[in-house]
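Note that one protein chain is taken out, while the other chains of the complex remain in position.
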Amino acid sequence: MKKRSKIWIGVLLGLAVVAVTGWYLHGHLISVLQPAGKVGAKERNLMAFCAALSVTVVVPVFALLWHIAWKYREDNAAHAKYTPDVDGNRLAETVWWLIPTVLIGIVSVITWRSSYAMDPFKPLTSTKPTLHIQVVAMDWKWLFIYPDQHIATVNEVAIPVDTPVDFEITSDAVMTSFWAPQLGGQMYAMPGMSTHLNLMASKSNNYGGVAANISGKGFADMKFTVRAMPQVGYNAWLRLVHNLYPAQLSTTTYAQLAKPSENVPVTYYSKVQPDLYDTIVMKYMMPIGDGTNTQTQEVNL
Amino acid sequence: MFASLLGKLSWSQLPQDAITRGGAGSIVAGVFAIVVLITLLGRWKWLWKEWLTTQDPKKIGVMYIIVAVVMLLRGAGDALLMRTQQATAAGASGGILDSYHFQQIVSAHGTIMIFFVAMGLMFGLINLVLPLQIGARDVAFPFLNATSFWLFFAGMALVNLSLVIGDFSAAGWLSYPPLSELKYSPTVGVDYWIWALQIAGVGSMLSGINFLVTIIKMRAPGMTFMKMPMFAWSVMASMTLVAFAFPILTVTLALLALDRTLGMHFFTAGSGGNAMMYVNLIWAWGHPEVYILVLPAFGIYSEIVATFARKKLFGYTSMVWAIWAIVVLSFTVWLHHFFTMGAGADVNAFFGIMTGVIAIPTGVKIFNWLFTMYRGRISFKSPMLWFMGFVVVFTIGGVMGVLMSVPAIDYQVHNSLFLVAHFHMMIVGGVVFGYFAGLTYWFPKIFGFRLHEGLGKLAFWFWIGGFLLAFMPLYILGLMGATRRLDHYDASLGWQPLFIVAGIGALCVGVGIGFQLLQLIVSIWQRDQRRDLTGDPWGGRTLEWSVPSPAPVYNFTTTPVITDRDQFWVDKQSGKKPVKQYEDVLLPKNSGASVFIAGFAFMFGFGMVWHIYWLSVLALLALVTTIIVRASNDEPEYILTAKEVEKMDHALSRRKEQYV
Partner (left out) sequence: MSEVTTTLNMHQIEARATEKTTFGFWVYLMTDCVLFAGLFSVYAVLHGNTFGGPSGHDLFKLPYVLVETMVLLTSSFTCGMAMLAAQRRDRTQVLAWLGVTFLLGLTFLGMELSEFHNMVLDGNSWRRSGFLSSYFTLVGTHGLHITFGLLWMAVTCVFMIKKGLTESVLKRLTLLSLFWHFLDVIWIFIFTIVYLFGSRGI
């Protein structure tokens, strides 16, 4: 009797937890589960499928655990079989080597296919041409360079909706990770390396983006906003930046910007020194101003 | 001149803010209190002779566990600070800590929990149980074993010293470069991290070799490999991993140290360094490390389930194969810690699939435990409760792990609190619960009395409830986009309620730990009425239960001969009483050399941290000299004669009668 009431208390407690959690979640944004982009949506669906698959394992295992624990408890000795010397059953063991193997087999196929299909480096297919944006992680802010539009921004990036965007990512400080969860998964930003992340927004809105990997003192405030807008709005935004912000990003202004700073306000540059991004990447690969030296090396070889 | 002699050391390195001062103060006060207490009780000589210089693995095991428990308190304190910070630091409120301080605590929490709590509990339990379980009187190299412990102790001391003098690494528990390079972490914090782990890590590696040889060469006659208890198998597998993985850690830490002290360019940004190589190397050690910790815990569960279900372990052969499959596979999954580094689809897919594959043997083990319980007579004593908690938590965590093994999903949850929740479920649910179960289970064997069962159960319920409350919200937070190691966040995100719930959960775990301490105190208080006079308090199956509790220094009066896996159980069933035939026993003499070696290693590390190179050189010379002096000792052992053994054995029997 007492045990039964305990079980009921447990069940009620569980329901209460579910109810409260549901009520709480209802009013809040769950970025990963409420994507606003093609890539994020695919990733969410994949996650949902795998989670469902997992439930098919977890539920039976838990049911089995409770059933066995309940039935073969000491107090129940009168009603349960006891076979102290049984230490194996080839058939049973084959079955539970097979069950996880089959399951993992399915997951493996999913892994294999999705790794290729959803490779972040792979350009997204679309009728619209891809927008190229170069991203530089700095201490502690994000610089976005639009190489074809010749503008640059800090801590804000505007993109047209339904247009594939190829973010080319590097870092001019420590290693961190570029993540705008509602649009899709993250990618590491590393000095001297250039990675790619292809994303596409499907709804106009502002989306939060963060540095996902610890990068020092100002890490928590190293955030940016993705402003996804219709093509018309995006064009207007471009014109606005061109016309209203005379600041230029040259080697000197860049050096100024590169100094560690926190909580940097959104900044726009209407002109960017060409190849700035490549210079940033290359300075970690080769000594600057040492070109002649390098060339003689190559001749020697 | 004087200043340069002290390297980077100066008065300004003492703690400046209130919280650090509190932490530093409590460490200093704690050490001071212990010193005063021992002096007042006049126990220094006793401590030195009975404990510090001992080579008895049972005593070394106890020392490991004491250190690990103290470190658990420190690590849990760090966790509570972190939870408080995140529960309060929404929006304009900066919480109680600044970002640098918070990041140090995050790094210290991870480092301490893995290296000085989990590893400490593991080596402690192995020392306590393994020789007894395989019918041996000692480990293969007792002196090396003591040295390993003291190196572990030296590393621990170095980590805690960082709270008093200087600071600790703020670059996360694995200190990824370039953040951990001199340019971005100019203080001594990362150096403390490097040298503490390097010294403790060498100790672990030596332990690995030691126990591997012990298992392979010192099993009782008749104990073929397939007659070994499952815990011994799991330790053998784990120590194999130690032997293969820890040299990689040694190399990685050494290279980072060379970068920082000699200006080399292994992992620097630019100048031909490659930080991605560090990430690969550290995880090539780090992933096997997870299995190093969890395999012995699996072994403990196997012992406990069989004992408390009063049934033979189901699928022994399967279990052995599963363990060794895990050993091999654990070296093929490290890249899943950084799918987001852009390695390419084929590489990611391979490591993703291997990660899934390693779940197969793990799943098989769960089924085997369940079917050990099936048609058993299960008594739900507290070790069994920890097992049940483990199955629940580990299965949830494991399933989330399978999700994360798919690279395309991992992109969305990596570096988030989702990941944090996952690995805590694996390491706390899998490893720590297992070691708690093992501690409760073997406690009578070591100390001769049982722990208070009621308080143990209470501690368990607070632990499991608090744990779920602390970590389930983190899954949700991760999906909401909360990254790990955030010292503050926007209030508008609405994360605060979940962080508060997590904080309450952490507090409940803290209460659970409090009950565990209370359990220990009460049990010691009531030890006379809790004596285990039979030597077999749970109805055990393996050899360790065949000797009196606490196990005598010689372990076995007569070397046991093995004919069955559950030798002791079979003997009990058949009513066979072992023939007592006393024999001379060869035992290691005490030696202070281990303490000195570790002391010099500590000084060496301290010198390296603070760039006091003359100290490091001197310490190194002293260390080598100590080893040479020790090596010149040709009689490191003494003989405990058959007569003395007989006398001690009779004394044990008499004491039994006295209580009965």
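Chains here go by letter, A and B, matching the order in which they are written, and residues are numbered from 1 within each.
Note that a residue touches a chain if its C-beta (ideal position, glycine included) is under 8 Å from a C-beta of that chain, and two chains touch if they have at least 3 such contacts.
Since this is a predicted model, take the numbers as computed values, not measurements.
Peer 1: Of the residues B:V164, B:L182, B:A243 or B:L493, which one touches the chain left out of the display?
Peer 2: Result: among the candidates, B:A243 touches the missing chain.
Peer 1: Of the listed residues B:L281, B:A349 or B:L543, which contacts the missing chain in the full complex?
Peer 2: Of these options, the touching residue for the absent chain is B:L281.
Peer 1: So which of B:V70, B:I96, B:V164 or B:V213 would be touching the chain we can't see?
Peer 2: B:V213
Peer 1: State which residues belonging to chain B touch the missing partner chain.
Peer 2: So the residues of chain B touching the unseen chain are 140-141, 205, 208-210, 212-213, 216-218, 243-244, 246-248, 250-252, 254-255, 258-259, 262-266, 268, 270-274, 277, 281, 583-584, 586, 624, 628, 631-632, 634-635, 639, 641-642.
Peer 1: Identify the residues of chain A touching the omitted chain, counting contacts across the whole complex.
Peer 2: Listed in rising order, the touching residues are 285-287, 290, 293-294, 297, 300-301.
Keep this in mind: only the chains that are shown with their structure count from here on.
Peer 1: Between chain A and chain B, what distance separates the C-alpha centroids? Give it in angstrom.
Peer 2: 32
Peer 1: Applying the document's contact rule, which stretches of chain A touch chain B when the two form their complex?
Peer 2: Chain A reaches chain B through residues 21, 24-25, 27-33, 40, 42-44, 46-47, 50-51, 54, 57-58, 61-62, 64-65, 68-69, 72-74, 77, 80-89, 92-93, 96-97, 99-101, 104, 107-108, 110-112, 114-122, 173-175, 177, 179, 181-182, 184-188, 190-193, 195-196, 208, 210-221, 283-285, 287.
Peer 1: Which residues of chain B touch chain A in their complex?
Peer 2: 99-100, 103, 106, 170-172, 176-179, 184, 269-271, 275-276, 309-318, 338, 340-342, 344-346, 348-349, 352-353, 356-357, 359-360, 363-364, 366-368, 370-371, 373-380, 388, 391-392, 395-396, 399, 402-403, 405-416, 476, 478-481, 483-489, 493-494, 497-498
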